[in-house]
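Written out below as structure tokens is the structure these notes cover.
Missing here is one protein chain; the remaining ones are kept as they sit in the complex.
And now, chain A:
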Amino acid sequence: MKLKRRYSLLVGFFLTSSLLLSACGSSGPSSSETNKSGTNNTKENSVEKQEKVVLDLWWSMSANNEEHKNHYAAIEKFNQEHPNIEVKPQSIPLEQAKDKIITSANAGNPPDVADVLNEWLVSYHRMGILPDLTEDINKWEEKEKIPQNIWDTLSVDGKIVAVPSELGIRAFLYHEDILKAAGVTEPPKTWDELLELSAKLKEQGVAPFGISGQSARAPQELIVYFWQSGTDIAHQMPDGKYRNLWAENPEELQKAVEVYKLYKTMLKDGVINKDSASWGYRELDTNFAQGRVATTVNGPWIKNYEAEQPESMKDVQIAAPPYNTVPATFMEVGSFATFEGSEHKKEAITFMTWWLSEETQKLVNPGRSPNTGVVQDGKWGEGFNKLLDQGRSFPGISMGGIIQPMIDSIQKSLLTEESPEEIALWLGEQINNSLKENGELSESPAK
């Protein structure tokens, strides 16, 4: 009996100790100390093995997705060409990546490279988790092949903080056959022409135009309407900080009001679906790809629907988005970033620039490349690339506290009786509140 008790005490002690040690002790070898086979390096290992660096890559590409096969093939190619670096990709949807990066970077354990959206960059920069890549990028021989407006989009306070990986320029997409059936041969160039076209399409019983009322797509669409109307959600002031001017500048306010008038008119006249306020990007893309919506403003990824919906997608054509007074479109720049806290910044930059090189881009992004050396013939390549000059992105402010009010403002215009002016003033106030909370609000008087 005594022996049994002693034995159980011993087992209990070992169990407890091993758990405590495994939790408290070193978290194992760092990625740079671990070779490909997963065994620890020792002094006996070869120099080559000791120098092998494992780069943790968090990206949105899924190994099971047919469209992403080339991306995984490119990683293998990189690993073969760089025997001292091994990129280990981990698939994380973009919706989750933003929070995961913040948590890991603030805990001092970020990935070496991650897929990021340009609207996150200012916030990440303010948190101090993005290193300045300007010097390294300036040394890169293919830098000039990337248009300056793309580098501007990926710069904060004049410093390049990310490297572009793919481009998502928005264009006006339309089903040519549906337009022809309504007697229209040319896509609309202005908002007025869009409304005229919609009236004809409606007569044919077709849903004329598709928009997004929620998800990340909605504020991207909204800001383009502001640009096309000649205003912006925040203007950079002489002191270098930002400010929304709608409450203090009637001319600017009027331009914003035009945007909400457009939303209300589109809903009232049946240009857009009555349920557009709850359409996210999935609903919008699917409805357009199936031909249930005749026209929309969308990105080059819509090409991927050709395989699923070959019949309804074959008449899709591409044009510049209709505008009010200023031609403009949204330029979504998918990019790679490395983080403060990563022990392998040098290797990360090697990987990111390799990915952006003309040779790799031909393999992974023939139709959506930020590298001007890669031009895909045909409508999908040329149709979007020719809009590069019109492409703009969010202003250089932290968008965290602004995205949701932008979505709310669209929903207010579609679901409530609030006037366009009330909505514009409300959004302007929300934007300035957010800028103030983040120390980005300019105190310079408006001109």
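Assorted remarks:
What we mean here is this: a residue touches a chain if its C-beta (ideal position, glycine included) is under 8 Å from a C-beta of that chain, and two chains touch if they have at least 3 such contacts; residues count from 1.
Everything that follows uses one rule, which is that contacts and distances are computed from a predicted model.
Only one of "Probable membrane transporter protein", "Sarcosine oxidase subunit beta", "Monovalent cation/H+ antiporter subunit D" or "Multiple sugar transport system permease protein" fits the UniProt record of the hidden chain, and that name is "Multiple sugar transport system permease protein".
Per the touch definition above, the residue from A:265, A:278, A:304 or A:444 contacting the chain not shown is A:278.
In the complete assembly, the contact with the undisplayed chain comes from A:126, out of A:126, A:202, A:345 or A:379.
By the touch criterion stated above, the residues of chain A touching the omitted chain are 5, 8-9, 12-13, 15-16, 19-20, 23, 98-99, 102, 106, 123, 126-128, 213-215, 273-275, 277-278, 283, 287, 292, 398, 400-401, 403-404, 407-408, 411-412, 415-416, 434, 437-439.
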